[in-house]
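Of the protein chains in this complex, all but one are displayed in their positions.
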Amino acid sequence: MTAGIVGYGAYIPKYRIKAETIARVWGADTRRIVDGLGIQEKSVPGKDEDTATIAVEAARNALARALINPKDLGAIYVGSESHPYAVKPTAGIVGEAIGAGNHYTAADTEFACKAGTAALQMCMGLVQSGMIKYGLAIGADTSQAAPGDALEYSAAAGGAAFIVGSQESEWLAEIKDTCSFTSDTPDFWRRGLSPHPRHAGRFTGEPAYFKHVLQATKAMLDKTHLQPTDFDYAVFHMPNAKFPIAAAAKLGFKPEQYKDGLLVTAIGNTYSGCSPLGLTKVLDKARPGARILVVSYGSGSGSDAFVLEVKPLIEERRGLARRTEDYMKRKTYLEYAQYSKHMEEIH
Amino acid sequence: MLMVERKVAVIGVGITRFGEVWEKGLRQLLAEAELQALADARINPEKVDMIFTGNMCGGEFAGQEHLGGMASSILNLNVASTRVEGACASGSLAFRQGLMAIESGRADMVLVNGVEKMTDVSTEHVTTGLMGAGDEEWEGFQGFTFPGLYALMAKAYMNKFGLSRKQLAAVAVKNHFHGARNPIAQYRKEITLDDVYKSMMVAEPLTLLDCSPITDGAASVVLCNAETAKQYCEAPVYVAGSGQASDTLALAERSELHHVKATRLAKTQAFAQAKITVKDLDLVEVHDCFTIAEIMAMEDLGLCGNGKAGRLVEQGQTYFDGKTPVNTSGGLKACGHPVGATGVKQVVEVVQQLQGKAGKRQVKGAEIGVTHNVGGSGATVVVNVFKRGLP
Partner (left out) sequence: MFEESAVIRWRKYTDRYRLIGNACKACGETYYPAKEQCPCGGKEFAAQQFSGKGRLLTFTEVKAAPEVFESKTPYVIGIVKLDEGPKVGAQICDANAGDLKIGQRVEAVFRKFYASGETGVLHYGTKFRPVF
């Protein structure tokens, strides 16, 4: 028995701040920053938004495409680094807001930027084993970064939701297979009482991001007996634009395969929402039969890889909710002081 | 059908200064007004059968509920004494209770008080507390402040009838003109249209000077059976009619957003009982918690047609010496708005006008006066009609 995506949904807040606005405040070289990171601007949550509100809108969009009764959801998992409560699950708030009833299991996950894809794997397992009929997996964040730190240019807000089911006739895309590569790697972390994460500088590159993304991809290709040329789309986790482009090159993927999912240049890194939103953006346009590779990365560290194949039903359903690009196009720019006030509301 | 035979008269009034009365707390304000009213009526406390005290936020701003107990204990009495609450209409609701007690025959001499102490807590705390006058769940929870609610009505009114900024501001200018001539008013200084335009925006389009202030104050009146009134007072003022109506608590559920239905209903009852039409009245005290409220009240009371009040104000018709004097006390805007006291203060003003005691703001030959008091954004309205001679 395999699993598939019966509904998917995205959400990105409307506010943006330009990298050059941040650079000006800190007296940094705008050109060097923008060229180095490949990020023009990032999304910023509204003062009344948080991971729960983002997760709810993404979930409602997924339900709109799935056309299922929310009470048939057997599991809800929300992955984030910015859950509103340290103790009281975002998944329960989402369940109440979407009318999921009471007969479902739920929990929140944390694994830095791959908490959402971990949730997706959990749903796949429950669905494939026959334990539940449908599972809802969400990756959403209102990412935080210390003012003046390099991460400030990329830490963004957004989320994506996927409803997983076992009935082939309901699939918008089949999830052919998944595998992961995990270790204990201290590249980026946040202690409980600390408002902002810390990172290990250049150590976040080769031994962290690249090792796990490359290894997970190789394992996935081996397991499925596929090569990079067999894919129409490839979505890699995007802490910036440089890393995924370099990883793609090392693995043998071409720009025309990864450009559609590379939304980091326009909205920044939405952490647990990052590769999930790359996937929703691809699903918004991919033709039936298209093969998609998704490889997430979460610091600490781990990568989850997925191979998906798009189904004909997607053409009927994709128009039932707003596309990822509809949210990307909706923009209001903030000055730095306004941005700071928005970020203060997260705590 | 209304079967009231006993008539009621006002034989004494008392009122504290309205403003930031730092030196007096809730009890002291209430005591001052009670004692002044009894002295004005030339009676000893023992003659009082019943006491009603209007107050909205005694608990919220002073930790003090149970003002019925306080009002009688100040006077060393054991009579029936009750606190009455209906948001900003608390004062006139207390008045109504007193009126009905005498009309029913249950009492002959009733002391009616209104009191509010608002300056012991912060402005934000006051804003928060006053939101209890609306719908907590659907307005309070969502940050619908009172200026916000009236701003919503102002926008709806302006969208339907058109109303210039000047016409709206003219209400505030006129009320300050009157306030400057009222010895107990909070604001005794005249203001200009420019002052209104330049003041801080509170909830668009209402600026600070479109809004009534935060005020401490108390007012009291003594009511008695009309047949015995002349024993105590040379020129008693008689209650000719009274009406009260209610409407939805939440503004969103009203049938119209640009007028106050409960005002029209209360006015119809009061005018019918008093056997008057709007042409008969010589002055009216309306509930101008915000300038727009006075505009809507003028139309709801029938002083002019819908959409016409702005013009009337702009032309100066509503000054004390104009065709239709409105808020000669200075209104809530300039006299001040100690919430629970306002309804009783309005009675005090009308009584003083009808007795010729209104000094520099006297309406010449005033014989019939009307009070109009609103709770919240219009969920409660009381309209009373007073006459100089026995009706």
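The chains carry the letters A and B, assigned in the order they are written, with residues numbered from 1 in each.
In this section, a residue touches a chain if its C-beta (ideal position, glycine included) is under 8 Å from a C-beta of that chain, and two chains touch if they have at least 3 such contacts.
Predicted, not measured: the structure shown is a model, and the values here were computed from it.
Peer 1: For the chain left out of this view, which of B:A250, B:L265, B:V326 or B:I368 touches it?
Peer 2: In the complete complex, the chain left out is touched by residue B:A250.
Peer 1: Which of B:G19, B:G58, B:G114 or B:P147 sits in contact with the chain that's absent?
Peer 2: B:P147
Peer 1: Which parts of chain A face the unshown chain closely enough to count as touching?
Peer 2: On the side of chain A, residues 14, 46-50, 52-53, 56-57, 60, 84-85, 93, 96-97, 99, 326, 330, 341, 344-345 touch the unshown chain.
Peer 1: Which parts of chain B face the unshown chain closely enough to count as touching?
Peer 2: Touch set of chain B with respect to the missing chain: 123-125, 127-128, 131-132, 135-145, 147-148, 151-156, 159, 200-205, 250-253, 257.
The rule we apply is simple: only the chains that are shown with their structure count from here on.
Peer 1: What's the distance between the Cα centroids of chain A and chain B, rounded to whole Å?
Peer 2: 59
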